[in-house]
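Just one protein chain is left out here, and the rest sit where they should.
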Amino acid sequence: MRVSVFRKAHFNAAHRLHNPNWSDERNERVFGKCNNPNYHGHNYNLIVKVTGEVDPDTGYVMDMKVLSDIIKEHVTDVLDHKNLSLDIEAFADLNPSAENIAIVIWNILRKQLDNKYDLSVTLYETERNYVEYPA
Amino acid sequence: MRVSVFRKAHFNAAHRLHNPNWSDERNERVFGKCNNPNYHGHNYNLIVKVTGEVDPDTGYVMDMKVLSDIIKEHVTDVLDHKNLSLDIEAFADLNPSAENIAIVIWNILRKQLDNKYDLSVTLYETERNYVEYPA
Amino acid sequence: MRVSVFRKAHFNAAHRLHNPNWSDERNERVFGKCNNPNYHGHNYNLIVKVTGEVDPDTGYVMDMKVLSDIIKEHVTDVLDHKNLSLDIEAFADLNPSAENIAIVIWNILRKQLDNKYDLSVTLYETERNYVEYPA
Amino acid sequence: MRVSVFRKAHFNAAHRLHNPNWSDERNERVFGKCNNPNYHGHNYNLIVKVTGEVDPDTGYVMDMKVLSDIIKEHVTDVLDHKNLSLDIEAFADLNPSAENIAIVIWNILRKQLDNKYDLSVTLYETERNYVEYPA
Amino acid sequence: MRVSVFRKAHFNAAHRLHNPNWSDERNERVFGKCNNPNYHGHNYNLIVKVTGEVDPDTGYVMDMKVLSDIIKEHVTDVLDHKNLSLDIEAFADLNPSAENIAIVIWNILRKQLDNKYDLSVTLYETERNYVEYPA
Partner (left out) sequence: MRVSVFRKAHFNAAHRLHNPNWSDERNERVFGKCNNPNYHGHNYNLIVKVTGEVDPDTGYVMDMKVLSDIIKEHVTDVLDHKNLSLDIEAFADLNPSAENIAIVIWNILRKQLDNKYDLSVTLYETERNYVEYPA
């Protein structure tokens, strides 16, 4: 009786894709307009997937209100209306690509959830580009 | 040449989350506003996923019209504009959480489909909360 | 420099369409499955449109956080996870059709907004059925 | 035989809401997290509405490919992956609120379209907040 | 107490944009890939808007089931899975642009609705291109 439950959330942030070990030319060539030194931004949509057994007393895998509060406290309140490149320590030495943001969010949430649950996150950078971790 | 085919459907229903073995206080604490004794409701969106081999004569895994008719006859015509807690026998002794509704729908559809097909169902209780069974 | 600003919100509720002055037969004939005596329900999506001059100091017609808080306090916290037919006094003698719910919400919000603003509300009962007031 | 035609486009940008004539405290109080000095960002969705007579030779109000190219050249290629507050001259002395961005876009497009057409623009800052100009 | 009610429907069809009074070269230049002599196709989404007074006995502007049945019988059952250019008489001498399809649908529906109602139709040819008639 294993079921996956999904909760959607969102945050709005600025970022810049940049590798400090590369020349400006190489950064511009690889990252294109995403390398704008003045930053650009996105409305990120996040889907958190938690898989586990259904509790026969509640009919829940987990209380979605609890999951929603965890996402809010540990992820969206932290990242919303921020510049990921400047304001968030996790990206001090890590390029804030959608892939890396998803991995950072997964690591944050993994610590908040009981080990009996499996976890994956899907992060939409735009309606046309999104990533899922783990694959 | 195994392909998954997906068909979306929808139904609108009322329900109440409640465990009759618990006190009112505990029900209220665990289920919160979902425990309203007068019920509340949702537009449920359902995605049925059927996986199988592509038939070389038709190019179909299965005829989507047939799948659509099965979903309509056995699921959405049964559940639409109903109070799941009061009108549907499957929930007489089962809390109509999204997880349990998905399992009930899966069990209904499993009996209608040839064993050569794999089946899973995704049920959206809202745009922000949904479940998938089996995980 | 008049601009319209729009804010989306949502609530989940049960209701029943019923005219107490009519026979059961007539209610059933006119309202069909929406007349289920055990209620059914919807995820209602609400769009509130406010039209006014842009304030040159802020660039705002009005602060969307203020508008969002007004909608939450006076509309969605009041209606969410309720049975409109049983729990909401405005529908004690008024059929909770999408049209009437929209008019009730408009009347609530009109009192909360400065008269310099024009107001209209759009209410989605489902993705396929929605209403706008005033027309 | 007047018909309105609509074309959707999108761009991703950073911005900061700030009034340079105000103290930091007042900016923070009025604009809240939108005042983050390091900027934040959005995926902006734009809908351009053009109204006119249907040309009997083509069945078109105007060629949507032409409209799409005008939007791309004069709006989305200019604003995409930019910091509106730093990179775009129109916002050098104008707060880049959704209202003001919509007015700026309308002014740009108005110059590119024949006077026989009526024009309005709708700008989504998020899925939940959007504006329309003129009202 | 005038309210607008909206009903969404859809149909899938092939078409070709072509003016028989023009040379092949001019058709190709004006209509581009939409002039493919072998046709191309779309999933058309239709929104029908009906405006009128709310009936105090029902709370309805009009019964959405009745409106839905009218749309199905007179529009979507007629146009669905058809080649608009070849199968539909209304387009024998009329280019099936989105603008003209919307006008044809409006003319069909106008005859089915009581004159006390105002009517407009919005037709999505794609998610990015749509038209509204009357403007």
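Chains here go by letter, A, B, C, D and E, matching the order in which they are written, and residues are numbered from 1 within each.
Just so it is clear, a contact is a pair of C-beta atoms (placed from the backbone, for glycine too) under 8 Å apart; a residue touches a chain by one contact, two chains touch by 3 or more.
As the structure is a computational prediction, the values presented were derived from the model and not from experiment.
Remark: the absent chain touches shown chains A, B, E in the intact complex.
Listed residues B:K8, B:R29 or B:K116: the one in touch with the omitted chain is B:K8. The missing chain lies against chain E, touching residues 10, 12-15, 33-34, 36, 38-43, 80-83, 86-87, 126-127. Contacts to the hidden chain, counted on chain A, fall at residues 17, 19, 21-22, 30-32, 94-100, 102-103, 127-135. Looking at chain B, the residues touching the absent chain are 1-9, 51-52, 54, 57-61, 63-65, 118.
In this text, only the chains that are shown with their structure count from here on.
Fewest steps needed to get from chain B to chain C, stepping only to touching chains, is 1.
Comparing the centres of all chains, each the average of its CA atoms, the largest separation from chain B belongs to D. In this assembly, the C-alpha centroid of chain B lies 33 Å from the C-alpha centroid of chain E.
Between the CA-based centres of chain A and chain B the separation comes to 29 Å, rounded to the whole angstrom.
Counting partner chains per residue, chain B has residues 127 touching two or more of them.
Touching chain pairs in this entry, ordered by label, are A-B, A-D, B-C, C-D, C-E, D-E.
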